[in-house]
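Before we start, here is the structure in question, set down as structure tokens.
A single protein chain has been omitted; all remaining protein chains appear in their positions.
In this document, chain identifiers A and B correspond to the written order of the chains, with residue numbering beginning at 1 in each.
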Amino acid sequence: MFSWDLLANAVVAGMLLGGFYAAVSLGVSLTFGLLDIVNIAHPAFVILGAYAAYVMNSSYGLDPILTGVLFTPVFYGLGAGVYRIYYASFERRGEESLRGLVFFFGLLFIIEVALSLKYGVDYRMVDAAYIGRSIDLGGVGIAFRLLVPCVVGLLMTLTLHLFLSRTFYGRAVMGVSQDQVALRLMGANPVRIKTIAFGIGIAAASLAGALLITISPVVPSTDRDYIGRVFAITVLGGLGSIGGTLVASIILGVAESLMATFFGPSWSLAVSFGILLLALAVRPAGLFGR
Amino acid sequence: MSRPTAVPLLEVHAVTKRFGGFLALDRVSLSVRAGERLGLIGPNGSGKTTLINCVSGALQTDGGRILFDGRDITGLPAHQRTRLGIVRSFQIPKPFTSMTVLENLGIPLEYAAHTRSAGAAGPATALDILRMIGLDAKAHLRPAGLTQIEMRKLELARAMAARPKLLISDEAMAGLSSAEVDDILAILLRLNEQGITIIMIEHIMRAVMRFSERVVVLDAGARIAEGTPGEIVRNPAVEKAYLGE
Partner (left out) sequence: MKKIGALLVAVAVIGLAILLANFRVNPYAYFAGYVVLQYVVIATAWNMLGGYAGYVNFGTPAFFALGAYTAIFLIEAFKAPLPVLIVAGGLVSALLGLGIGYLTLRLKGVFFSIATFALSVVLQTLIINWDYVGGAKGFTLIRPPAPFFGNWGVLLFTVMVALAVVTVLVARSIERSWIGRGLAALRDNEEAAECMGVPTLRLKLFATTLSGFFLGVAGAPFPYYVTYVEPSSAFDLNYAVNALAMPMIGGTTTWLGPVIGAILLGTAQQIATVTISSELNLLIVGVVLVLFVVLAPEGLTGLARRLRGR
């Protein structure tokens, strides 16, 4: 059953979703793209952020996005700590690949199970002024609960881009993957730079989690839906390219939205997997890859 | 001891390699006679290692052909080129860390040199190589227990175990002391006497000049000079490439 209205709505919803997906993927684009660390646990940190927003919202009535922002320092510290353990256990010994992956998978698992122990497997949601409202632009409905996260996602992307290109630490992060010797000569300690970068990546997860629970209710296992999406986006967008991440996020968002509208929602997860495989097969360097 | 044939052992025809927008090799051509000792030099970033990677098969070229022993190997994967006799050692040693020194040699012996069973022929030959190179005392140690120069020697020993016709030594002497450099040089010369063609990439000029019969100079992905060591040293283009203007 096809109609232009349906199509337009699906595309717009997909684009808004894409902005949100960018927020979720930024952290991985940073850590995988620039630091070469495969943090498969990133979606679990996003869920952690979502639950933080839920707790603050249900106990204190705090706006979820406000919670997300407030918790960024906490998550930054968490990320920095996790990186230190990762570095001491694996990177320093040069055994990153197998064990590092397993380490992060274990973290993902621990976070997910701990959350389900504490909060059970019921869907949790938040209440905010903009959830449930929407505006109508020429036949296309734009839900605020999609619009606000999208805008925040775009802001996050812009902020990260500016940070990487304009600040000393940002440029150091860009450089640390390419030339550690030069970095040391510049007076920057690669380990410290990577700690900062990883911390930022996880801090982004905090905010992304708040956006997630704004869009739809969550359960602890929601993180698994995002592993495929996040890595599909990162690969498609090109490792290390923030702009590429945004473009890829929007592409994925639109593709999923179209799939869900015309074929049913249960297939939308297959979209990210399909895109991931396609990207790997055709152009592993991504659209904007180095 | 050189072969009486006119066909060179290795022919590189106008090989080009790009990394994204960056042109690492620009239609580089090269040929090496069997039994020759060729030096490959050039400033950092000139494309020496990239060229070696293309010859050994670690990288696919974006243009040009490579012939070995008269056969076009341009599309062959690296492991098959090794079996044909092209063996390279790595600038930064890449030993098999979970195996002993002896077992490290066992891999190329089994896979490249076609001595499938690890029976009597295997370990004995590996020990011979280790003896020749001076590592036999450490045969049952893991690479983690080796010194810097011993790692370099292991790298060479492993390459030797693959029974090369053409051995490409990529900066095997970087960071070594003068005596250690002579040590490695002596090993390479001995190998050449046994008939192995050798391409040496090196920054240590005295080693290259002493070792090579002929030297090829790369700069910014192109071949800028070729000749005997004496000719190269006097070549103004080479001087400019290294020292700038």
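Simple rule for what comes next: contacts are C-beta pairs under 8 Å (C-beta built on N, C-alpha and C of every residue); 3 or more make two chains touch, one makes a residue touch a chain.
All values derive from a computational prediction rather than experimental measurement.
Asks: Which of the displayed chains are touched by the chain that has been omitted?
Replies: Every shown chain touched by the left-out chain: A, B.
Asks: Among B:R88, B:K138 or B:R152, choose the residue that contacts the chain missing from this document, as touch is defined above.
Replies: Selected residue, touching the omitted chain: B:R88.
Asks: For the chain not shown, which residue from A:A50, A:V152, A:I227 or A:A255 touches it across the whole complex?
Replies: A:I227
Asks: Touching the missing chain, which residues of chain B?
Replies: Per the touch rule, chain B residues meeting the hidden chain are 56-58, 77-80, 82-83, 87-88, 90, 94-99, 103, 106-108, 110-113, 116, 118, 158, 162.
Asks: To test your reading of the contact rule: which positions on chain A touch the chain that is missing from view?
Replies: Against the left-out chain, chain A lists 38, 40, 85, 89, 95, 97-99, 101-103, 105-107, 109-110, 113-114, 116-117, 224-225, 227-228, 231-232, 235, 266-267, 269-270, 272-273, 276-277, 280-281, 284.
Just so it is clear, only the chains that are shown with their structure count from here on.
Asks: As a quick test, compute the distance in whole Å between the mean CA positions of chain A and chain B.
Replies: Result: the chain centres lie 45 Å from each other.
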